[in-house]
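Apart from one protein chain that is not included, each protein chain of the complex appears where it belongs.
Moving on to chain A:
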Amino acid sequence: MKALKKIYLDNAATTPVDPVVSAKMRPYFSQKYGNASSVHQLGEEARRAVEAARRQTANFLGCLSEEVYFTSGATESDNWAIGGVAEKMASRGIKKPHLITSAIEHKAVLEPCQVLEKKGWAELTVLPVNKDGLVEVKELEKSIRKDTVLVSVMFANSEIGTIQPIKEIGQLLKKLNAGRKEKIYFHTDAVQAINYLSCKVDELGVDLLSLSGHKIYGPKGVGVLYLRKGTAISPLIRGGGHERGMRSGTENVAGIVGLGEAIKRISPARGAQVKKLRNKLITGILKDIPDVILNGSLRERLPNNAHFSFAGAEGESVVFVLSRKGVFTSTGSACASHSLSPSHVLSAIGLAPEQSHISVRFTLGKQTTAAEIDYVLRILPPIIERLRKIAGYKSVKVRPRY
């Protein structure tokens, strides 16, 4: 029997570790296993590796090495950014600091914001997005108050891949901050953007930025919070005073080395290649399958993301059949979530639950090939056709072919 194909189109969920990256990490498990805080040689060796990765990251972000803090991943970075700024501001006597975020943020941003609000420690504005999935800068400007301390808007969305106007928001805040006593800090979750968009923090005008290793062909369990020098923030994880007292816990040396290497290997060429294949996928699907909608803006969108609603075919079923045929994707359908509620992102862009119910996300990666896309385009139409038949769905358009 032929081995089952493995066509991985779920790169927004995680990416395979690049073999070069894992090779760089390997010595740091059993040979160079020192604690980066130890003064002996092994410790020094580990410290040097951590600092090299810090420089690689700083290079990529266009910031100082000392503005890079290693964490356990972007969820921690996001929690730290939100909770840390709010706490610091509260300690400076701002009673209920005001936070602004958007409705399509990752839960790692939304949840901490909502918890602060619920506890009465902060006030919260959650900005809606338009149907393309974009935050309107004008709306954001209107929501700013005297006691606003933090704006957190993600760079690119993980589900529909839409790219937010981060630069514009950065410029707006810079302008406003010039006339304010307490600065409004600007945080962005750049997890999905890192692979494909320039993340120079000064160009973006951000003060805090979260990123994660495993979305960029690096390891899981390691991430970064960039903190502009002078940012008022309390630590989230306290203890032995690692990371200049801001993030305690023995450094995950192998992970940090992997993250640094993965960041170093990001090249702008990645986007162009992936975009060609992604467009091939979109064109093919729209041509061969009737009653399909592409969700989210096509223009302001990551080059690797395609997100569809296939009328009459429930998302989890589509993902399941694709998976049986070796193609790995994901869905925002309520049926596939633990809570049996549709994706909050899709609801925020105005998709009715029925439309989330039939959604499937394809996220390509640097390893994706044209032959893989051809295969998907070959097997997908009959899969949709079959599920529609089970559902008793009658296509409203004429099918081009079967």
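Basically, contacts are C-beta pairs under 8 Å (C-beta built on N, C-alpha and C of every residue); 3 or more make two chains touch, one makes a residue touch a chain; residues count from 1.
Keep in mind that, in the parts below, contacts and distances are computed from a predicted model.
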| item | value |
| --- | --- |
| Omitted chain (choose from "Iron-sulfur cluster assembly scaffold protein", "Peptide/nickel transport system ATP-binding protein", "3-methyl-2-oxobutanoate dehydrogenase subunit VorB" or "ABC transporter permease YknZ") - UniProt protein name | "Iron-sulfur cluster assembly scaffold protein" |
| Chain not shown: contacting residue from A:Val129, A:Ile169, A:Ala334 or A:Val376 | A:Ala334 |
| Residue in contact with the excluded chain [from A:Asp18, A:Glu105 or A:Glu314] | A:Glu314 |
| Contact residue for the chain not shown (choose from A:Leu64, A:Leu286, A:Ala370 or A:Ile390) | A:Ile390 |
| Touch list for chain A against the chain that is not drawn | 312, 314, 316-317, 320, 324, 333-336, 338, 340-342, 353-354, 356-358, 389-393 |
